[in-house]
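I have a structure I would like to understand better, so I am pasting it below and will then ask my questions one at a time.
Every protein chain except one is present and positioned as in the full complex.
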Amino acid sequence: MMQNIIIGQYVPGKSYVHNLDPRAKLLTTFLFVIIVFLANNWITYALLGAFTISAIVVSRIPIRFIYNGLKPILLIIILTFFLHVFLTKEGPLLFDLGFIEVYQGGVEQGVFISMRLLFLIMITSLLTLTTTPIDITVGLETLLGPFKRFGLPVHEFALMMSIALRFIPTLLEETEKIMKAQAARGAQFSSGPIKERLKSIVPLLVPLFVSAFKRAEDLAMAMEARGYRGGEGRTSIRLLKWEAKDSLLFVFLLVLSIALILLRS
Amino acid sequence: MDITIKELEHLYSKGTPFERTALKDVDLSIKEGTFLTIIGHTGSGKSTLIQHLNGLLKPTAGSIEIGEFHIKSGEKEKRLKELRKHVGVVFQYPEHQLFEETIEKDIIFGPLNFGVSEEEAKKRAAELIELVGLDHSFLERSPFDLSGGQMRRVAIAGVLAMKPSILILDEPTAGLDPRGRKEIMELFYRLHQEEGLTTILVTHSMEDAARYSDRIVIMEKGTVALQGTPMEVFSDANALKALSLDIPETVQFIKRLEDRFNTTLPHSVFTLEETVEAAVSLLREEES
Partner (left out) sequence: MSDLISVQNVSFRYQEEQPYVLNDVSLTVEKGEWLAIVGHNGSGKSTLARHLNGLLQPEKGDILVEGYNSRDEKSIWEIRRRVGIVFQNPDNQFVGTSVRDDVAFGLENNGVPRVEMIERITESIKRVKMDEYVDQEPHRLSGGQKQRVAIAGIVALRPSIVILDEATSMLDPAGRKEVLETMRELKEEEGMTVISITHDLEEAAKADRMIVMNKGEIIDEGLPATIFQKGEMLEEIGLDLPFPLQMHRALKERGYPLDSLTLSQEDLVDAIWTLQSKN
């Protein structure tokens, strides 16, 4: 379980998708989220579907990881589907169960909307499945770089993210240690009504906060001692390389967008 | 309460690709009233072992008997809380477990959890705060205003307040300066003797092991590599060397004296005073 929290959803691999520049992946995902809303007929949805499925195939991510990402919202997708099937009364009547009438337009709408959700989730989870959190952070920092001049604290945000990623395992370990220490003093964490339970985590939360603050203080001092003085004049060891394959993906996505615009009804 | 450990095994993340053996084939029996020291390198399984003794970890195979309590793999010991009342654990850097507004409240946290009356718990807190070398005025203060060394003492008082009959100490002096270390160890040793506790100490200090223990257990790669009285363990210099562990300086010194003077000296010598005595006996011999 801890393993999952540490590296997020990332599944290590060396596929084409893994090796893409995180910026290319971020931009593609962003653009995809927009063009998904262009689709409004069978042919355009088929195009999006083909793109999504080939992306998954190329990434060589086992399907159960994709499914895991879908699980929490599967119910919402199914619900949306039936809502549209039962409530949209357009096109020819398909069948009538007496208490409910199903029209062709309803079925179409239901399929389209749930496909839209499905594609959105699949592509965004593909991003986190093939990119380490730190690469996403660096990618975002570079992409948002131009906004620095408008006062957006891009560097600070990125540093915060990477320090958070660095300390998650440490704090998890610490949590476990304190839980054990308090359990040895007879504390119980998971029983009784909610009010009792809230009270019972105080012996866990207080030490955790105290230690997190102490760490933050130490870390700030260590960073200062190593010459940290904000983002200005700073160089970076992490270099993002935009290669032909990244441009290719981007061009491909533009073509897809144009096709969607031309083919939508 | 006697402790008997049989064929104890512990696997972390059992059944996953991350499975790792932390303990295997550990057999150990600890008689009531023993001062036992566990020595071993980081990762040798000593911390995992002691966490089994109050049910914080469950064996994946084998069994542990502590008095009338039985912990077996696959079976649930229903009286876990009762067991924990008898087995107090001072974890590494125990000051990290402090959380209450006042020191008194923190010390009585354990006893109250185990059903001791507030009046009795407070009485214990008042006694213990003095025992650990702080005075009565500390009780109403916040534990977070103290120095690191003082916080450690308060945390220790919080464990002692449960009146455990088995006391487990996981590197209780780590990070303290020499004076603090000595004071804390002397405190535990005094308690061990006065209260007839069973004490289990995990340490890297060969000196402490030599000075205080009745028995020493050396852990290596998740299992017991060597055990016996301090004299037995420390006289096996080759075995210790193979485990890349140091021999206490007093023991080394006696050995050197013996070689140089071509004589035999008593081998149960572990304190400075005893070592001085041995050296003096050599010098005196010549005089007479």
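Which chain is which? They are A and B, in the order written, and residues in each are numbered from 1.
Keep in mind that, in the parts below, contacts are C-beta pairs under 8 Å (C-beta built on N, C-alpha and C of every residue); 3 or more make two chains touch, one makes a residue touch a chain.
Every value quoted in this text rests on a predicted model; they were computed, and no experiment measured them.
For the chain left out of this panel, the touching residue among A:89, A:166, A:245 or A:264 is A:166. Mapped onto subunit B, contacts with the missing chain fall at residues 41-42, 147-149, 174-180, 182, 204, 244, 246, 249-250, 252-253, 256-257, 260-261, 272-273, 275-276, 279-280, 282-283, 286-287.
One chain is missing from the display, and on subunit A it is touched by residues 6, 134, 162-163, 165-166, 169-170, 173, 214-215, 218-219, 221-229, 233-239.
To be clear about the criterion, only the chains that are shown with their structure count from here on.
If you average the CA atoms of subunit A and of subunit B, the two centres end up 47 Å from each other. Looking at the complex, you find that subunit B touches subunit A at residues 18, 51, 54, 56, 81, 84-85, 87-89, 91, 94, 96-100, 109-110, 113-114, 144, 158-159, 162.
Against subunit B, the residues of subunit A that register as touching in their complex are 3, 174, 177-178, 180-188, 202-203, 206-207, 210-211.
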